[in-house]
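In this view, the complex is presented without one of its protein chains, the others remaining in place.
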Amino acid sequence: MKYTLLIQCDDKKGLVYKISKVLFENDFNIETQQEFVDKENNKFFFRAVIAGEVDKEKLKNEILKEVPCADVEIFKKRKKRLFLLATKEAHALGDILIKQYSGDLDVEIIGVIANRNNLKDLVEKFNIPFYYIPAEGKSRVEHENEMLEIIKPTNPDFIILAKFMRILTPNFVEEFPNKIINIHHSFLPAFIGANPYKQAYDRGVKIIGATAHFVNNNLDDGPIIEQDVTRVNHEMSWEEMRVQGRDIEKIVLSRAIKKAIEDRIFVYANKTIIL
Amino acid sequence: MKYTLLIQCDDKKGLVYKISKVLFENDFNIETQQEFVDKENNKFFFRAVIAGEVDKEKLKNEILKEVPCADVEIFKKRKKRLFLLATKEAHALGDILIKQYSGDLDVEIIGVIANRNNLKDLVEKFNIPFYYIPAEGKSRVEHENEMLEIIKPTNPDFIILAKFMRILTPNFVEEFPNKIINIHHSFLPAFIGANPYKQAYDRGVKIIGATAHFVNNNLDDGPIIEQDVTRVNHEMSWEEMRVQGRDIEKIVLSRAIKKAIEDRIFVYANKTIIL
Amino acid sequence: MKYTLLIQCDDKKGLVYKISKVLFENDFNIETQQEFVDKENNKFFFRAVIAGEVDKEKLKNEILKEVPCADVEIFKKRKKRLFLLATKEAHALGDILIKQYSGDLDVEIIGVIANRNNLKDLVEKFNIPFYYIPAEGKSRVEHENEMLEIIKPTNPDFIILAKFMRILTPNFVEEFPNKIINIHHSFLPAFIGANPYKQAYDRGVKIIGATAHFVNNNLDDGPIIEQDVTRVNHEMSWEEMRVQGRDIEKIVLSRAIKKAIEDRIFVYANKTIIL
Partner (left out) sequence: MKYTLLIQCDDKKGLVYKISKVLFENDFNIETQQEFVDKENNKFFFRAVIAGEVDKEKLKNEILKEVPCADVEIFKKRKKRLFLLATKEAHALGDILIKQYSGDLDVEIIGVIANRNNLKDLVEKFNIPFYYIPAEGKSRVEHENEMLEIIKPTNPDFIILAKFMRILTPNFVEEFPNKIINIHHSFLPAFIGANPYKQAYDRGVKIIGATAHFVNNNLDDGPIIEQDVTRVNHEMSWEEMRVQGRDIEKIVLSRAIKKAIEDRIFVYANKTIIL
């Protein structure tokens, strides 16, 4: 058995010592351990992967006795369960499907919801339930509630927006705090909003990018998990930029998923600390 | 109709003028045109995409009349036909399958040959013929001849080695000059040979990469089409480098395929000129 | 003698043919030639480097006879003359000084103006005139006019803002259209305005960048010449991002200068076409 221990609290002297003491006295094998202090906000972040038998409640209580104010989470290592949302583009979704299929991404895909129907065939090739939930003629909240009815009972670890081209309202977002990961097809905060490739083309940039972030209530403004870029030039149309950008989108998204399912990401002050 | 015109010849004065004259007098619409002079080797390379009705023989003869020594090729623009070879890894193959499926790569996949059987299920999901041709108990040439019997009648435009982990002999290679594209899982010429990720790990490099190249008779020494890299660090095992490297491999390979199917690549002096 | 020929005009059939004809009939040696068609705007761009004796007026007239509407420029190849503006940071300025000193940048530096005095010692080490022109107590236009009095008589080819931290008004900018190159310390259009490193830190981006652009009347909105990026992480303060970013800034700026002094840059529709 392996467990990931995540601790977040106000920084003060001796935190590593006190936490290490608990771990040492429990005779755990510590596979990896990192800590980080955000000096600007005086916050301490700690992550360890522990091998052995762990009584989660007992361990948590022992840590809280040493470090009272801490926010302590202990995750048993297991295959994380993802629910995917998409619209009509296949690249980000397809990359996750292939990676799950080949084992490069150690997850279970519970299902895929899309507001278009064209990805049904692809998803079902992989024996994954596909739910076509069109948005036409529905309010945002009605559409979201239809999705929530399917998603909520499955209790996913993360919801992945694999080019889901609709804005989610607080009605949906607040159900899954720091559990919804979106891939935005630009190097945020550049080109917020619609058609960032067209915006990038019009602005004449020499590099385009993609950004994976947690979704919060401010559109395109959630905590950034991962970004990457690729070079473009004056010879390219915005449609060519879009095709080239898709490779970056899918890779940035799958890197972000990897960090999330390994329980490596802390969120604080609208930023991510990745240990 | 669109046609790609590729011309290669010794450089001399007036080549662009003479070729442009033929194109102008034929009243073609030239969509794009590039030329390059390799001064070291005194070689001229020219590529144009022409829209309209083209009598290929007539055009070729007119160009040869103006530019006698030239090597002139004219390709009608059409969906290129690829034959894929693989072994057991799904990432490069899967990326091509998804891109073909979604239309991001405008090709027909004739079939997939593999010397392991595990990719059969994936390939057949996409309704593409899969041929399992194990190599055990056969000489290299025997194994190749079994593959050639399947491939040759299909007359593919390109043969893509999507992590085909066997060395091809001249017996196979010489059937398809500058038509076999391999993805090598290192930043060539570093880490030639077996298990480059292990080699990279052992050497302690801070960046790993992948190289797409045409296959010739010298292992890992064919003309390089495309390369890219990704950063690694001391925390990573070589297996983790391999997983991270796969994203680079598949992207580098698909970029190389894209250039090949668009008839953009000249090969000269064991290098590629990409117009 | 070498000459660079730049032609820009509305696209139509036969432009390359007609221009090539003039060059061929004049028996020029063409060292390099590129052309680009912006299909969205139906614009044709042509650049050639010609070796030999060129009568610029005659050549221009011959081209205009064949291609009447064209905007034709012919530059004799010579060491370009730069005037540099700075404030107090040494990195971008110092990089240009070292590159000019070593010959990696083939330019003459006419002089340096700064609105702080601390770079005087560095500049004078390289025997380049330094002008300290403080801005305190002056209107923008007064300050600019003091600078213009020094710069204008020297007739520079380009004015390089090597971290000149003041906004230039149309009063200054319009004297040097597409001749003022600025380095902005962010990946534009992200983080326009003051202290982009602090903005990047606050937003929690994972990559920072720099942008070289021509200066026009809209702050940070001129045509982009070159961009590049570098990876950052949660461990870095914004001051550390700034130090790391400086290497990107100086390299992006010197790449842009190199393209400018080689007469490779066309400006159209607030974008650059670099041939």
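Brief remarks follow.
Labels A, B and C are assigned to the chains in the order they are written; within every chain, residues are numbered from 1.
We adopt the following convention: contacts are C-beta pairs under 8 Å (C-beta built on N, C-alpha and C of every residue); 3 or more make two chains touch, one makes a residue touch a chain.
Treat the numbers as computed from the prediction; the structure is a model and nothing was measured.
Contact with the omitted chain, checked across C:75, C:126 or C:268, is made by C:126. Across C:89, C:157, C:220 or C:263, the single residue that touches the chain missing here is C:89. Residue C:254 is the one among C:182, C:211 or C:254 that touches the chain not shown.
Where chain B meets the omitted chain, the residues involved are 36, 38-40, 187-191, 203-207, 209, 223-229, 233-235, 237, 269-274.
Where chain A meets the omitted chain, the residues involved are 13-14, 16-17, 20-21, 23-24, 27, 29-30, 32-35, 37, 231. Take chain C: the residues that touch the chain left off the picture are 89-91, 94-95, 97-99, 101-102, 104, 122, 125-126, 243, 246-247, 251, 254.
Everything that follows uses one rule, which is that only the chains that are shown with their structure count from here on.
Between the chains A-C lie more C-beta contact pairs than between any other two chains. Interface of chain A with chain B: the two copies contact each other largely through the same residue positions, with over half of all numbers used appearing on both sides.
Separating the CA-averaged centres of chain A and chain B is a span of 35 Å.
Chain geometry summary: the mean Cα position of chain A and that of chain C are 40 Å apart. In chain C, there is no position where the chain touches two or more neighbouring chains simultaneously.
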